[in-house]
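One structure is given here, and the rest of the page talks about it.
Only one protein chain is missing; all other protein chains are in place.
Let's turn to subunit A:
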Amino acid sequence: MAEITERSRGRSGLFWTAAVVVYALIVLFPIFWMATMMVKPNDAMFARPTQWLFTPTLDHFAYVIEQGFHWSLLTSFVLCTVSTALVVLIGTPAAYAFARFEMKGKDDLFLFILGSRMAPPVCLVIPFYLIYAKVGLLDSFLGLTLAYMTFNLSFYVWVLRSFCRDLPVELEEAAALEGWSRVQIFRRVVFPLLRNGIVATAVLCFIFAWNEFLFAFMLGGSSVTTLPVSIPKLITSQGVRWGEMAVVGMTALVPVLAVVFVLQRHIVRGLTLGAVKG
């Protein structure tokens, strides 16, 4: 590659850039199209051939608010925040311990954690539903918070451990020689270095909970309705409310849009469970 001149590099760079931009536009087009449907009147929506220009309307927003979808938004937000906070609280010490200490049966424990992360949600929702029906946790906040632990707590411990292992152990050893207690070491040495990893992993947990559909659909109900669950509810007996679905769908995308820009390089690491250090 050394002999390639700057000029030809520049030109080929432009070509490849154009290729990636075109691909990105194709990939993002459906999202753009859904965004236009938020303000598209019904007759323009169903027009054949496809109608590009139309007079925008706020009808879909009005219907969505009338039906109380902002409560679903609030429910989703509170539920995801609470369950993520709980995950961070009990997951952080575990991840740290897994990274720093030798334990008997660590490999088996680890495989168990991976197993709970990977289990298909459908397999879990059946026993969950029956157990919850017995103990009265169906359609409750606590019930869903607990159910979200299966995939998020295991995910958090697994990924944060890979962040912990990236920290140089020498700092902790030096602090220990100074006579600091383990708690002091964690608060003053480990935590400041680990903060970015904790935030990145927690944000991913938040998004997984935010996107989760099956548990919320089967274990939730009329008092706990999350945003994703409210989407299929717009397929009514009087027909499908496309514009309203687009509004709810785009609302669900807002935090995702924020996260992809903020987290960038941590996403690969998170979605490959720490196997690729993005």
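By definition in this document, a contact is a pair of C-beta atoms (placed from the backbone, for glycine too) under 8 Å apart; a residue touches a chain by one contact, two chains touch by 3 or more; residues count from 1.
By definition in this document, contacts and distances are computed from a predicted model.
Chemist: What is the missing chain called in its UniProt entry, if the choices are "Oxidoreductase", "Sugar ABC transporter permease", "MoaD/ThiS family protein" or "Aminomethyltransferase"?
Modeler: "Sugar ABC transporter permease"
Chemist: Can you tell me which of A:81, A:196 or A:272 touches the chain that was removed from the display?
Modeler: Final answer for the missing-chain contact: A:272.
Chemist: Since one chain has been left out of the picture, which residues of subunit A touch it in the full complex?
Modeler: Against the left-out chain, subunit A lists 1-3, 9-10, 12-14, 16-17, 19-21, 23-24, 27-28, 30-31, 33-34, 37, 45-50, 90-91, 93-94, 96-103, 109-116, 118-131, 133, 146-147, 149-150, 153-154, 157, 162, 165-166, 168-169, 172-173, 176-177, 182, 185, 207, 210-214, 218, 228, 231-232, 242, 245-246, 249, 252-253, 256-257, 259-261, 264-265, 267-268, 271-278.
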